[in-house]
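Data block below; observations after.
Of the protein chains in this complex, all but one are displayed in their positions.
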């Protein structure tokens, strides 16, 4: 008799507490304790722009005095979208009855009311979120006001060599596909601590997508850090040396991944923030140290000399990459159907780390990497890659 | 600490009893006590036509003897759509087994049954609705048969001057956009009793969409009438005169709005019936007094010299109009999130008026504007505009 058939297989399920990011969900509340990028500094101007982050639809703009604003899309008066609003010196004005809101949601004018609303406008507030600008990106805080942390600084983006400067990108470099990736963000984040897929997916499957060296099956060590999870991969290199590569995921959504093309050794060059747009879509914002404009964009991987969006369906099947592997797990992967193995040690550790962070928040505490002073908010990263003598390593 | 942020904001909700129009809902049953336009007289012919009204999908046609018909789309025999039926002299025949239905749903033939169904066809009826034709439009009654009112006549469409005649239109003139508007019909109807949006949305925002005079902030008086709600707007006019403009909403869905281009003074020229297609879509049928063919179509507003469908997305943002403001409230606006002010007096009165009508129907009574005799069904309207001496007004 046949064994192991799919007959009677239970429908798959996913772990809601890990996958869902909306307000009020466990992971949604954990992620709301941090600043998240919502766009490039250069993308905010006087044209109202729709953004969606952690399942919330919002309108971003920059007022005439240069202040960035992020507000609820429905005007607090009668609900018309501020997408059709007009940005002025002091804020954004709704098209329907002209109520004018500043970047903190204060109502400055109600032109159809007596005295322009002098007496009534103090009673209403447009829901808003605070923003800060750094590293070429605009960061928003969507969490409880009394828990607002300091926007962190990262050593790899602060300590620049002569001639280096910071460049930003909003096109999901590192995602392996187009700017918008239609699956749960955690499928991507887990991939960062999964070094074993590299020689398979990016090696034997598709031909070497990165440098040949990366095609070797590495020796790997996984560690939980105070910031997240760290992966150390050792591979043989030329001259009897060892290529030591450290990758990190750092709370809340940072992918800290040395350039897989191994362009240079040393401290990691860039940070990617994985932005959960909602439960089933994400994008990646990147900031990195460069020495010439456009350098960051050249990190974007190609298959057979083409960008992802230039490939035919047949070529996607011939050269699958991170996009295919991760969206191929479905909009939200079914945790119930997984069979984690030894090589999934990073994934297992990351999930346990996240479970701990969820518990800390549920218990009223402050999760990892939340800091309330500039000093505590300075983050030193271990990610990077270097060549070592085999002897050093043994020591 | 930040105040007024969107963190912790409750999800918005809408008032189901006002917004939902399907059979069995409070508003659905109120609206089903009236005749509603379903198309132009000229649009009904021997080609079966899909129509949707108050959430019900139906098939309209005109049989070979000229009688208009409106029937349930699924043949009462085996459920095949009558969209593929053939219209004959006496009714519509299903394509599958040839059952022939007259405009009142009687089964006239069952060709696959013995004797053409002579004995069996009396046991089955195709669900249908009564129709009447007037003012160039076809009206349907979807309510309880024992409560079927007389189709009303309106003075502004009955009392014609020499050379005037009635013209009809089905392209949603007055909606500010395309024929089909994808939001709840009440968002449009409330707009009719909201004169304050005119100088903002149609004035300072988009440049004067109507005559310059309409750009002034009016003095407004709101009144509940036996038919609905009335708005009187006073604006200064040339020669020290006063421009008095009266707009009405009349049960069940009538928008009685003088031409905002102020083409002529006197009684309102036209009536618009807002047809709720379902909870989140509506269209507008109009009938009006004209002196030349095509005059009605010239009421349609333009932005920057272009029709709505000729504008780019950028131009829609530069020149938002009624379509943008109303669909911008969402498919159904969130009443829970509104902050009505003094200038929303018309909206507030209209909702209270509707609440009263819902209660009348729930209590078994007849709501406003339902009449069971031709005499009682003759409606005199107050809407119109005229120039007055300021002195008249003060008196």
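We just call them A and B in the order they show up, numbering each chain from 1.
FYI, a residue touches a chain if its C-beta (ideal position, glycine included) is under 8 Å from a C-beta of that chain, and two chains touch if they have at least 3 such contacts.
These numbers come from a predicted model, not from an experiment.
Only one of the listed residues, B:52, B:148 or B:300, touches the absent chain: B:148. Set against the missing chain, the residues A:120, A:213 or A:343 yield one that touches it, A:343. In the complete complex, the residue from B:52, B:67 or B:97 that touches the missing chain is B:97. Mapped onto chain B, the interface with the missing chain covers residues 23, 32, 47-48, 56, 58, 71-72, 74, 76-81, 83-84, 86, 95-98, 104-106, 110-114, 117, 120, 123-130, 142-146, 148.
Although one chain is not shown, part of chain A still touches it, namely residues 1-9, 12, 196-197, 200-201, 204-205, 217, 316-317, 320, 324-326, 328-330, 333-334, 337-344, 347.
Simple rule for what comes next: only the chains that are shown with their structure count from here on.
Between the CA-based centres of chain A and chain B the separation comes to 48 Å, rounded to the whole angstrom.
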